[in-house]
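Have a look at the structure below, then the notes.
In this view, the complex is presented without one of its protein chains, the others remaining in place.
Lettered A and B in written order, each chain numbered from 1.
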Amino acid sequence: MSAALPGPATLSWRDWLLTDTPASRAQAAWGRRYRLWRDFRANTLATGGLVVAVVLIALTLAAPWLATHDPGVQELANRLQPPSMAHWLGTDELGRDVFSRLLYGGRVTLGMVVAVVLMVAPLGLAIGCVAGYAGGALDRVLMRVTDVFLAFPRLILALAFVAAIKPGVTSAIFAIALTAWPPYARLARAETLTIRGTDFIAATRLTGASATRIVFCHVAPLCLPSLVVRVTLDMSSIILTAASLGFLGMGAQPPSPEWGAMIATARRFILDQWWVPTIPGIAIFVASLSFNLLGDGLRDVLDPKQR
Amino acid sequence: MIEVEGLHVRFDDVHAVNNVSFAVPRGSGFGIVGESGSGKSTVLRAFSGLNPDWTGTMRLDGAKLGRQREKQFFRRVQMVFQDPYGSLHPRQTVDRALSEPLLVHGIGDVEARILRALAEVALPPSVRFRYPHQLSGGQRQRVAIARALMAEPEVLLLDEPTSALDVSVQAEVLNLLADLQQRRGLTYLMVSHNLAVVAHLCPMIGVMLGGEMVEQLSADDLRHNRIAHAHTAALRALSTELEEP
Partner (left out) sequence: MSPVLVDIANLSIAFPTQQGLSLAVREVSLTLGVEKLGIVGESGSGKSLTARSILRLLPSNALVTADRMEFAGIDVLRAREAELRAIRGRRAGLILQDPKYALNPVMTAGEQISEAWRAHRKGTRRQARAAALDLLAQVQIRDPERVARSYPHELSGGMGQRVMIAMMLAPDPELLIADEPTSALDATVQAEILRLLEALVSRRGMGLILISHDLPLVAHFCDRVVVMYAGRIVEELGAADLSHARHPYTRGLIDCLPTLTHPKSRLPVMVRDPAWLA
């Protein structure tokens, strides 16, 4: 059945989307998406978070056009300048333009965060759901592996991993991902254990559905909301881990700019030239906050019972 | 259609079901009554394949059932649960819940089948894209029944299908189940604590106490108090005591 197109005079597209009796699956799906969006928009803080996150990402993507200087060019005569017309956000200890470095640094930092999240969340979700649903020996093996990873201090494990390969952004991403997935697996497993015993999962088993289908089509979507929140809360700590790796020379390599590394190298000037380390700090703060607000809003919208 | 012989179910050190045997002819209904902990739901779960820890013999249409059920089994046997609030996935629309059995068994013609199933359980087509929390208890139980019928089974296992519903809704659901049985020749195996409900739908009744089936009698015998076991008499007395105003 094809989706009936809204008639121009009698039915506005909004009525078509919001109708109580959608004529087809496509119409129902679009109606659902529209309602999600409407509910999300009603949450002012979450919308603010989304706007800020989108603006930040857009700014960093447009860095080559927006940057006023080359982020790598040093001007030792002009080091540690306060903000001025020439250098909007001042210069750092090597006389590089902080504004331009901030834009380019965002590419590295936000890129790392997004890459880590995209790897970690599905991996943790899959491991946790499979372990929780399967139970028995598979559960014990997967959870002991998780415990082993949890037992190591995060930074040390990441350091060891990067040192074993070769320092750089890519290996930093893998190193952080390696240390970040266990909490997600734990969380997903805990949720799965409560979901596993419910009647609706029993009913799905009785349709003859395979275990794989049950885990990925029926259990995993229910674990998603709490996972989304956890991920957004973790984003700031991922940025900080990336910064620590950078500071120890294991992450983004100088002179390539990265927010965490910018703070780390400039922290000596916090008392006399406070703006040099503070400005990338503000950038990290704004990014984390916007992701958190976005995640909170997403969780509220994703849970249909709250509407 | 259904034969159960010498069924035992043990959980750790509890002997939940002890040597239970009964048979249900095709197109008929068998009701199991008993109090909580009597093992009545455990019998149902063992037959449905949800609980693999059983010993004994169970046959469906003459064929012996194994510990692991084949996919084909779930086309022939379906179950309706007690709590319509818990047996529907909270994040899936009615449409999704009803199409799931079709997807699993690779049955085509989804669109028409869903509309027909909704009509069969007397639900308006408008509920198709709703979520369970947007429906009333009776509507949810109708959705659960519709889902059980999607793969066109021959046997329906009913686990207290009306005990979570208001009495007026219970009457509607019981009528619906009676109609469906007549129209499709379904075989019912039903569990309930309510004698009147079981006797309304099932011509034969088994009474369970402490894991054993202490008596099997026809609904007529139950009505006319031709009872052998004291527990059956006690349950009947409680039930009729309230009926006389």
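Assume contacts are C-beta pairs under 8 Å (C-beta built on N, C-alpha and C of every residue); 3 or more make two chains touch, one makes a residue touch a chain.
Just so it is clear, the model here is predicted, and its values are computed rather than measured.
J.: Of the chains that are displayed, which are in contact with the missing one across the whole complex?
T.: Hidden chain, whole complex, touched shown chains: B.
J.: Looking at the full complex, which residue from B:45, B:91, B:147 or B:200 touches the chain that isn't shown here?
T.: B:200
J.: Sort through B:14, B:63, B:115 or B:238 and give me the one touching the missing partner chain.
T.: Per the contact definition at the top, the residue touching the missing chain is B:238.
J.: Could you pull out which residues of chain B are in touch with the chain that's been left out?
T.: Output for chain B: 35-36, 137, 166-172, 174-175, 178, 193-197, 199-200, 219, 222-223, 234-236, 238-245.
The working rule: only the chains that are shown with their structure count from here on.
J.: Report, in whole Å, the distance between the mean C-alpha point of chain A and the mean C-alpha point of chain B.
T.: The separation of the two C-alpha centroids amounts to 46 Å.
J.: Spell out the residues on chain B that touch chain A in their complex, using ranges where they run on.
T.: Residues 48-50, 71, 73-75, 77-79, 81-83, 86-93, 95, 100-101, 104-105, 111, 125-126, 128-129, 131, 133, 144, 147, 151 of chain B touch chain A in their complex.
J.: Which residues of chain A touch chain B in their complex?
T.: That would be residues 1, 20-22, 25, 28, 31-32, 198-200, 202-209, 213, 218, 221-222, 304-305 of chain A.
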